[in-house]
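Here the complex is missing one protein chain, while the rest keep their positions.
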Amino acid sequence: MHIPGIETWIAAFLTLAAMSFLYKDNPFFRFAESLFAGISLGYFIGITLNQTLVPNLIQPLHQDFAQNWDLLVPGLLGVLLYMRYVPKIGWISRYALSIYVAYYIGLDFTRRIHGEVLPQLARAIVPLTQFDSHTIFYSLIFALGVFSVLIYFFFSKEQDAVTRRVARLGIWFLMISFGAAFGFTVMGRVALLIGRLNFLILDWIYPMVGLG
Amino acid sequence: MNLEFGRLALVLLFAIIPVVGIALGINSPGLRARIPLLVAFFAGAIPIISLYVPKKFLSGPTGMSPRLDQWLIIVYAFAILLGVVNVLQNSTRKIARRESGWPFSIVLLVGLFATGGAGIYGAVSRHGITSLPDGTATPFKWIQDQFFQPLQSTIFALLAFFMASAAFRAFRARNTEATILLFAGGLVMAGRVPLLEFLAAPFPPLQPAAAGASQALGKLTEWIMDTPNGAAQSGIIIGAALGASSMAIRVILGIERGYLGLGRGE
Partner (left out) sequence: MANVLDKLLSLDRRWIFLLVLLCVGTPIVLPIGLPVATTGSTRAAFDYIEALKPGDYVWISFDYGPSSAPENDPMAEAILRQCFAKKIRVIVCAFYPLGGLGLATNSLAKVTAQFPNVRYGEDYVNLGYKDGAAAAMRRLGENIAEAFPADVNGTSLTQIPIMKGVRSIRQVQLVVSVATGVIGEYWITQVHSQIGTPIIIGPTAVAAPKYYAYLNAGQLVGMLGGMKGAAEYEKLLSARYPDMARFYQTTRGFTATKGMDGQTVIHAVIILFILIGNIAYMSRRAAQKKGA
């Protein structure tokens, strides 16, 4: 038997404090929750400072200002974002926000068209030159599914009798997908619990009772 | 000094024009909305146009687009920390007014300053946030391994319990669609794990049949994921992508302004 180290005790205490919510809300859980929120925010500070701001902004300006002088602009734009917290001059943060939002949305546009719409449509449009089992069970059902779902999502015009029936088929495909997603979600959430119980049992309890 | 055209153009568009806009906006409140929209147009258009226009000043190695990408990595880092200021304001107000639960705001701030301080120490001391020269963990990494990881893992692990409770109390086959959903969910749950082998474990004569049935169930599950699920997800992806693309056009052209806190007509 050996007593686990202080780090294991800290992790075990925090794990049990968070899990205590399952019995009822209590100060231990609220402590763990607040600590988690604070540490998460502090984590953002540490990681962005050390991994982005220092190597991509501060060091290039410091080591070779002549080559990287223009990086002062994104640095100042970043600071400008925080002006929204100063009531009288909050409006000047709009410049930084507009650049930030518009740039990433421009990237998103190219990403969506090239990476999502075109490849997905190409997969759905299949040649029906033969009706073997593969074509029917895979390609035809796939194409039916994609187009019926798209028709379901078309809200710009009122649906008539035909489109309503096709949309109903689309809903059924969506329900199969959501059911499958539920099945996968169960596995995903339980996996996290397995990980924590594995730690509590094998890394904390077992060493204490001489089994580890 | 590096005075390539690409950099100068970016400085003009995203530094000089905003400075002029701020100066004009001090006396003309109407311009406080218009000039940011003009700047937004260029910020959104440059990455799109650079993909299709192979001109050196735009998409070449010294062009506007590559440098703008590097700029926005930096701006993103500042943006991700905006929430910290908000939380600091709310927590300090809660403590000052002794609102309900104010001691936990102190816990939050202690966690924030301890972790943030460790991160700042890593940057200032140049040790970074992974390991010290002697191989031991930095204070930041110690907090991450002993506090952050267990807490985040456990808080998300609680979802497993609530999901099981919801499955028992709320998942009902009330209509055709709900029945299809539950049936598909049950099939996938059974097919993704060796469920039949588990149920047949106490009955050795049934094990070969259970193994065969499990294999067939697994193949059915894979077909469900590939074909009906794949089709539905494909439809959702296409629909969402078209919607997001049209929203992108609206934002870049200045039609959509809600993200700047502006209403219609402002």
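Chains: A and B, in written order; residue numbering restarts at 1 for each.
Here is the rule we use: contacts are C-beta pairs under 8 Å (C-beta built on N, C-alpha and C of every residue); 3 or more make two chains touch, one makes a residue touch a chain.
Computed from a predicted model, the values in this text were never measured in an experiment.
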(request) Please work out which displayed chains the absent chain touches and list them by label. (result) A, B
(message) Tell me which of B:110, B:195 or B:247 is the one touching the absent chain.
(response) B:195
(message) Considering the whole complex, not just the chains shown, which residues of chain B touch the missing one?
(response) 47, 51, 61, 66, 69-70, 72-77, 80, 126, 128-131, 141, 144-145, 148-150, 152-153, 155-156, 160-161, 163-165, 167-174, 182, 185-186, 189-190, 192-195, 197-199, 201, 211, 214-215, 218, 222, 225-226, 229-230, 233-234, 236-237
(message) In the complete complex, the non-displayed chain touches which residues of chain A?
(response) 22-23, 40, 43-44, 47-48, 51-52, 54-56, 59-60, 103-104, 107-108, 110-112, 114-116, 118-120, 122-123, 142, 177, 180-181, 184-199, 201-203, 206, 212
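In this text, only the chains that are shown with their structure count from here on.
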(message) With centres defined as the mean C-alpha position, give me the chain A-chain B separation in Å.
(response) 5
(message) Give the list of chain A residues in touch with chain B in this complex.
(response) 7, 10-11, 14-15, 18-19, 21-22, 30-54, 56-57, 66-71, 73-82, 84-85, 91-92, 94-110, 112-113, 116-117, 120-121, 123-124, 137-138, 141-150, 152-153, 170-187, 189-190, 192-193, 195-196, 199
